[in-house]
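With one protein chain held back, the other chains of the complex are shown just where they sit.
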Amino acid sequence: MTNTTEHDHHHELSFIRKWIFSTDHKVIGIQYGLTALFFLLFGFCLMLLMRWQLAYPGDPVPIIGWLFSDETMPGGVMLPEFYNQLGAMHGTIMVFLGVVPLAVGAFGNYIVPLQIGAPDMAFPKLNMASYWVYFIGGVVMLSSFLVPAGAAKAGWTSYPPLADIETMGQTMWLIGMFFLITSSLLGAVNFLTTIIQLRTEGMTYMRMPFFTWVQFVTAFLLLLAFPPLEAAAVLQLADRLIDTSFFLPSGLVVSGEILEVSGGGSPLLWQHLFWFLAHPEVYVLILPAMGIVCEIIANNTRKPLWGYKLMVQSLVFLGVMSFVVWAHHMFITGMGTGLSTFFQITTMIISVPSVVILSGMFLSLWGASIRFTTPMLFALAFLPMFGIGGLTGLPLGLAPTDIPLHDTMYIIGHFHYIVAPGTIMALMAGIYYWFPKVTGRYMNDILGKIHFWGTLIFMNGIFMPMFIQGLAGVSRRLYDGGQTYEFASEVIKYNEFMSQSAFLLAIFQLPFIVNFFWSIWKGKKVDDDNPWKATTLEWSATPTPPLAHGNFETTPVVYRGPYEYSVPGEESDYLPQNQP
Amino acid sequence: MEIPYTVHPRPDTGVTNAKVGIWLFLASEIMLFGGLFSAYIFLRMGAPEWPGTTMSGHYYASASDILSVPLAALNTVILIASSVTIVLAWASLMTNNFSKYRIYMGLTILMSFGFLIVKSIEYSTKFEHGLFPSESTFLAIYFVMTGLHAIHVIGGIVVNAYLLGPGAKMWKTNPTQYTNRIEVAGLYWHFVDIVWIFLFPTIYLI
Amino acid sequence: MFEFLDISEYMGMPAAGSAHAPMVDYMMALVHWLMFILLLGWGVYFIYVLFRFRAGKNPKASYEGAVGKYSKVQEAVVILAESALLVGFAFPVWGQLKNDFPAENTAFEVHIIAEQFQWNIHYPGEDGKFGSRDIHLIDLATNPIGLDESDPAGDDDLVMVNELHLPVDRDVIIQLSTKDVIHSFGVPEFRVKQDAIPGLVIPIWFTPTLEGEFEIACAQLCGLAHYRMRGYVTVEEQGVVDSWIRQMIEEGAAF
Partner (left out) sequence: MSEAHSAEEVQKHVRMYMYIFGTLLVMTAVTVAVSYLNLSIVPALVVALVVATFKGTLVARYFMHLSGEKPIIFQFLILTAVFLVFMFILFIWALSDQRGVASYVS
């Protein structure tokens, strides 16, 4: 549909065409990456405010507390309204504006066309549009803090009727979501078309690097799971703006006043539509991370990925199954025996491919020659961290044990182990790993290792106690962390420890931020286009910088599978895919 | 390097990039309207009252009494006809008959406007009778689903108008790609037609 | 038979206060055993491998890598264990909680009507009949649940805010509903949690077995004061409950 010849003419494009409205997948990948890192940091800061409040409820926030308005933190003391805004926006920003754009928009965009030997994405202009629509979505979400009564405060799940009767921030949230959904849909179409159509000669499906496979499945999840949420968002927007009652039953009485609506709707409809997206969405958060980890493991163990074929099959199976487990988030809504049986079975089934994939990664280490580079450290840490997060999903997936755990800190612990020490660490690994590809320079190793150990230790310091609190029954989304509850009295003391871990975690991000920017200009130059001695195609592509001059000098031809390391009888311990 | 398979199909899949892209997009659209249709079923099955049912002795006027079936039927005919003209437009390009193409494409756009005009007449008569989306879940779903469909119609008009107007330059430089674009636009337009084919009976008739 | 597997008391869960709680706890213990064994197995393997196959010690990697059926065995174990948990525990316990309701005439029944941000508890009084309600009669100060005074069944009804008194060792049925948004009725000691869904009256049942005072925690985000939407359950002898209800009515707490 799009015909871009401009970008490979070897004349300089104007600054705007080259860096702002670029159609080159590498530039767009970088744009996505920087924007998403900004949002990640922003979401992190929101969370730091929350952690202060949880540890020291009612104490004024030090240093920056006075910066906030009286509607949010009078005298520096946080109001419950603001806590709820922070919670909802932390979740939304981390998921939709931070991790997914970084994992898919940035890494996917930059790496996938290179890994399959394509000159660019299939639809470069569409790619540019995806980024800018995402950007607008982000601006809308951010500006929602400025509207009267602040941002959305009904949780990232936005359950009506609460979300229906909330203030204007919720409308902004819905509009922001429209943009983000649109962006993801356009992106997904683009990724799928690219992977299906633009694989170079010899790049069969079973020779695709695992990272590309993962992006392929992820794109399908985005493509087919997001639209129902879009539909739900249309309905909620209608409820809020034109007074329909899709999610409002008859006879509601809010603050003693009968709600003047026609009624006849169902709050559970929203939950079904929301989780129909949101469960596949959590796999969107984890699969790219797995892909990155697999690339790095294969490269740093100097041996093929164990059971590549089995892992690809599990991946596809996981993708398909992820569409039929959503109601395990709704066991407590009054689900009967039939449906709960179905969803418990599917939830248990879906844990099996995860076990297979993780086992594959673990077994890849056997017989390896492990180089403990910084990206490898992050990738290795991913394994047990995802293991803990995934395993704690099991008691949640069984309805009776979900009763005491539902909506407690145990849930928060469960998924943060997956998304924070799991996905975030994997994304960090990816940054350290592909940094030389993007900039032609290494990131500093010592700073990298400081960053690694600090992150690993303090992530666990934040999230491990959550399981203890959750088992004791402490609810989530509590403005004061649950300190008034008698049954929480034993475990509430951990809040302080957890928050201090969070602040230390923040401090240990400083070496990373310094390292990141310093290395762009001052990092050690790579002496070789293939600094990690890797086999996949992106390392055979035209070296960058300079950017935006096409991907390959000549179209590469692929002769073998993605991870031919330490092949017996070969002199070099790696055989690039395009080496005849 | 240019992006391959923009004009000629990739040998092993047998399709062009644009073809893959549009069908994927339509797949997501299927899920969008699928989500709305399942919402419709969910609401209707759980609703205490619905047009055409009798509840505690009270009979609620049926959908076809509230909504205008003749207008909707007229719109169905218009959309089907526009589906025919757009495919004829493509066929004209295939036979290298650009002037005939222009007529068919123009007709398609005209009929799309016709559809919207009929739709707005329908809406405004509803409003005049005080039938707003906030009146009942049935009216709400009627307005939202047909409204979203109408937005898709508008989107189609924008695309088709672009292709007929400024986009037609490409016919001179790259006729194959231009024909492909018309085919892709046509696929989208047929999809909009199919959605209406399902909306019409579900909302107006039963 | 396998009591020694029950590590739930070390897991920091509150004392089990209802008849089905030990079942839930036992199941919880079993799942955590499964998790623990997997974690331990892989953890030990992981640390061993990191030492044994570091580049310094093992400069040449093996192309073949791991051989043997270990991972297949492990997957089979996971599948078997999960099936056993489903069939042996999850389905029966859930079925019991959802389907095997006690007979109405033997059970102690109350209605709970949640609202932002309190639990309104409606006791039927001596006649065992609940007076009818009408949302048009709701008045936050005097009649929070809209009890209809013209209905004789409601004459001896008691409506309390945040005070739930339940008899020990007797089946309890709660009809749970909400006036405004979604709340969630959770009592950690009972291993009971149920969302109150607007538009629905959802029945739940359980049998308190532990006397004492516990807390009702709202588990679903319901607005600003979600964090302090707390109620109290007092579990005591049936006679004490009855006389407490009588006393409350005499004190004029009834509407």
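Labels for the chains are A, B and C, by order of writing; each one numbers its residues from 1.
The criterion applied here is as follows: a residue touches a chain if its C-beta (ideal position, glycine included) is under 8 Å from a C-beta of that chain, and two chains touch if they have at least 3 such contacts.
Being a predicted model, the structure only gives us computed values, none of them experimental.
Asker: From the touch rule at the top of the page, work out which displayed chains the omitted chain touches.
Answerer: Visible chains that the missing one touches: A, B, C.
Asker: In the full complex, which of C:I121, C:I197 or C:V235 touches the chain missing from this view?
Answerer: C:I197
Asker: Among A:L224, A:V261, A:I357 or A:L505, which one touches the chain that has been omitted from the display?
Answerer: Only one of A:L224, A:V261, A:I357 or A:L505 touches the chain omitted from view, namely A:L224.
Asker: Contact with the hidden chain only, please: which chain B residues?
Answerer: Those residues of chain B that touch the unshown chain are 8-9, 13-16, 19-20, 23-24, 27, 30-31, 34-35, 37-38, 41-42, 45-46, 48-49, 52, 56, 64, 69, 73, 76-77, 80-81, 83-84, 87-88, 91, 94-96, 176, 179-180, 183, 186-187, 190-191, 193-194, 197-198, 200-202, 204-206.
Asker: Mind listing the chain A residues that contact the chain we can't see here?
Answerer: 196, 220, 224, 228, 249-251, 263, 268, 272, 276, 323-324, 327, 333-340, 342
Asker: Going by the touch rule given at the top, which residues of chain C touch the chain that is not shown?
Answerer: Here the touching residues of chain C are 98, 135, 177, 197, 199-203.
The working rule: only the chains that are shown with their structure count from here on.
Asker: Report the pair of chains linked by the most C-beta pairs in contact.
Answerer: So the chains sharing the most C-beta contacts are A-C.
Asker: Quick check: how many Å separate the C-alpha centres of chain A and chain C?
Answerer: Chain centroid spacing, chain A to chain C, equals 31 Å.
Asker: When you check chain A against every other chain, which residues touch at least two of them?
Answerer: In chain A, 250, 266 touch at least two other chains.
Asker: Which residues of chain A touch chain B in the complex?
Answerer: Chain A residues touching chain B: 1-5, 8, 118-120, 122-124, 126, 185, 188-190, 192-193, 196-198, 223-232, 234-235, 238, 242-246, 250, 261-266, 269, 272-273, 276, 550-552, 555.
Asker: Write out the stretch or stretches of chain A touching chain C in their complex.
Answerer: Its residues touching chain C are 80-81, 84, 154-155, 159, 161-162, 165, 248-256, 258-259, 266-268, 301-304, 306-307, 332-334, 336-337, 340-341, 344-345, 348, 351-352, 355-356, 358-360, 362-372, 380, 383-384, 387-388, 391-392, 394-395, 398-401, 403-404, 406-408, 468, 471-473, 475, 477-480, 482, 484-487, 490-491, 565-568, 573.
Asker: Chain A touches which residues of chain C in the complex?
Answerer: 11-14, 23-24, 27-28, 31-32, 34-35, 38-39, 42-43, 45-46, 49-50, 53-55, 58-66, 70-71, 74-75, 78-79, 82-83, 85-86, 89-91, 93-95, 97-99, 115-116, 135-136, 138-140, 146, 179-182, 184, 186, 188-189, 191-195, 197-200, 202, 214-215, 217-228, 230
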